[in-house]
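One protein chain is absent from this view; the other protein chains keep their places.
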Amino acid sequence: MKRLLRWVVALGALLYGRMLRRRREKRERRRIVPAGTPERSAENLVLALLGVATLFAIGFIVAYAEYSPRSLPNELLGICLGMCFLFIAAALAVVAKRLVVTEELEDKYPKVHEEEQLQVAEIVHESGGRITRKRLLMGAGAAAGGALAAALGTPAASLGPVWHTAPLDQSPWRRGKRLVDEDDRPYSADTIEQGSFYTAFPEGADKDRLGAAVVVVRLDPNGLQLPAARATWAPEGIVAYSKICTHAGCAIALYRKPTFPTLEPHAALVCPCHYSTFDPARAGAVIYGPAGRPLPQLPLLIDDAGMMRAGGNFSGPVGPSWWAVRDHKAD
Amino acid sequence: MSARTRLVAVAALVLFVGTGVALAQPQSGIVRPTFEPSAPSVQLGAELYAGNCATCHGIDGSGVSTPRRGAGGVLGAGPPLRRVGALAPDLYLRLGYMPLSSIHSEPESERVLLSDKEIRSLVAYVASLGAGPGIPHPAPSTGGISEGVHLFTEHCAGCHQVLARGGFVTGARVPPLQTVSPTQIAEAVRVGPYLMPRFSAGEISDSQLNSIIKYILSTRHPDNRGGWGIGNIGPIPEGLVAWWIAAPFLLFTCRVLAKRFRG
Partner (left out) sequence: MAERDPLEDPVHFVEERTAAAPLLRGALRYLFPDHWSFLLGEVALYAFIVLVATGIYLALFFDPSTAKTVYHGPYGPLDGQQMSAAYKSLLDISFTYKAGLLIRQTHHWAADVFLVSFVMHLMRVFFTGAYRKPRELTWIIGLLMLFTALPEGFLGYSLGDDLLSGMGIAIAYGVALSIPVIGGPLALAIWGAPFPGKPEFWSRMYIAHVFLLPILIGTLIAIHLALVALRHHTQFKESPRHTDRRLIGVPLFPGQTPRSLALMFAAFGVLFLLGGLVQINPIWQWGPYHPYLGTNGAQPDWYLGWLIGALRLMPGFDVTIGHITLVPNPFWGGALFPLFVLMVLAVFPWVERRFTKDYAFHNVADRPRDAPTRTAFGVAFLSWVFLIFAFGSADRLFVLYGLSYDIQLYAFRIGIWVVPAVLFVLTRRICRDLQAAERVEEIQHAAEEEVARERLEAHAGIT
């Protein structure tokens, strides 16, 4: 009996000692993240901020459901979603500053791994040990690879008429084409009044093509200074030029018309993008701005019915300048 | 002399000399007859014309084709006004474009120095110089906004900007149109003041003009359902908002978040 009691006490002492040791070990085990003091007020603040954020989010859903697309104010949706995000951000900021410990720790900037660096180079070198004609093989590989790359790139030539740049010279204007307005009504010479400006297109053409739109103005025939070759291009002083600026391709949508030419700048066509200014009385010469090429002029004629028609194609390709723009004729 | 006294003396001198210089300037105000009748009349118009317009526009509106010194030493030159009717003078006078302070400056919408009676008188006088268009009476409510925006974009937006916020054409400022009246718009379209082209009824009919005016009036309160319109001129104010509203807020947030807290 005594023996049993002794065994029980021994076992109890053993177990008790173990428990104590475990507790001590737990206490003495080093923390990785340092302990900080709790801040219940900060927690309450976070709860409040998250609560408001939740309300805003619900507000978004309610607003979305309640209003029709017509009457749904964009501001309301934006405020609900935006403020929800901002309140969550605020909650996280409070957590960052007051609910977690901000530690200042040390670490090393990584060094250069000299050993492994050398080994990489060694591995590559040693692997090539069996090859006797490295240069030749690499050359052959490069040639094959280069040719393959070229082959894979070749279908890109189908993207557009890459080798065949003739389309850049083309316009839908031909001799005899009638000038029509945006609603396809033909212009008669009588409707072209001095002091106004008109946009015209070739009859039947796609109006969105760069070579289609022209701007038409009537000037005093005595004030025109066109080159001799264009003497017949301006019947009754009516001139037409491509509406597409030769600088970068915007539409020349401004016309400056002096009320009193003695004191005011003379008539000019102006582009709204970079303010290139062209003189319609002097064959579209550039008089201001960054354009480097005069406006292509369209020869005009008035037919027997008094309607405006083109006398031929433009004096040159339309649109912004490119390599061969001065070398080609308008097509 | 103490510093304070010196200061006062200099200020007084500047004021005195300045006033003298100002008084010595040629008058930019209106020359009026001593006794003005209470109702507008062609006679009053003639007198106002003689005193304020003849220097540039000539006797009886014949025009002055080369600049020459007129009354008061003022340099004058101007287009003839015969056969402009009532339309042009009504536009120029009500906008404040005329009288022009210098023949080389661009007419701008300025404070109108003439009274309504005086304007009516002048308009009647100029209209009497020869047959010309009368003051139009547009009816924008009969127009269609859809047609208006289409025509405005085609004929006007290049200078006036698609939302009529004004713009630049080489040599002139194109005014915004939020404050002009329907009559003034109609007049301007028909006469093309200063460097603006003119559009006769053959190109823009009266009903089309009504649509255009309706659209221009709507640009006073554009559909800004996206929020604050920031001027309705596009990316420049948008960039300013990104740099001066979004960026400061984000920088402030970075600053707040990165300040260390020793806890």
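Which chain is which? They are A and B, in the order written, and residues in each are numbered from 1.
Assume contacts are C-beta pairs under 8 Å (C-beta built on N, C-alpha and C of every residue); 3 or more make two chains touch, one makes a residue touch a chain.
All values reported here derive from a predicted model rather than from experimental measurement.
Trainee: Which listed residue, A:17, A:167, A:204 or A:306, touches the chain dropped from view?
Mentor: Per the contact definition at the top, the residue touching the missing chain is A:167.
Trainee: Considering the complete complex, identify which of B:57, B:94, B:165 or B:198 is in touch with the unshown chain.
Mentor: Of all options in B:57, B:94, B:165 or B:198, contact with the hidden chain holds for B:165.
Trainee: Where does chain B touch the missing chain, residue by residue?
Mentor: Chain B touches the chain not shown through residues 145-146, 148-150, 153-154, 157-163, 165-169, 173-174, 176, 215, 218, 222-230, 232-236, 238-239, 241-243, 245-247, 249-251, 253-255, 257-260.
Trainee: Name, in rising order, the residues on chain A that touch the hidden chain in the full complex.
Mentor: Answer for chain A: residues 22, 26, 32-33, 64, 67, 69-70, 72, 74-79, 81-86, 88-90, 92-93, 95-96, 99-110, 156-157, 159-163, 165, 167-168, 170, 199, 201, 207-213, 243-244, 247-254, 271-276, 286, 288-293, 319-327 touch the chain left out.
Keep this in mind: only the chains that are shown with their structure count from here on.
Trainee: Nearest whole angstrom, what separates the Cα centre of chain A from the Cα centre of chain B?
Mentor: From the centre of chain A to the centre of chain B is 37 Å.
Trainee: Within the complex, which stretch of chain A touches chain B?
Mentor: The contact residues of chain A facing chain B are 36-37, 73-75, 78, 89, 93, 96-98, 101-102, 104, 182, 191, 193, 195-199, 251-260, 262-265, 268, 270, 272, 275, 277, 288-289.
Trainee: Where on chain B does chain A make contact in their complex?
Mentor: 65-67, 77-79, 103-104, 154, 157-159, 167-172, 192-200, 202-203, 225-227, 253, 256-257, 260-263
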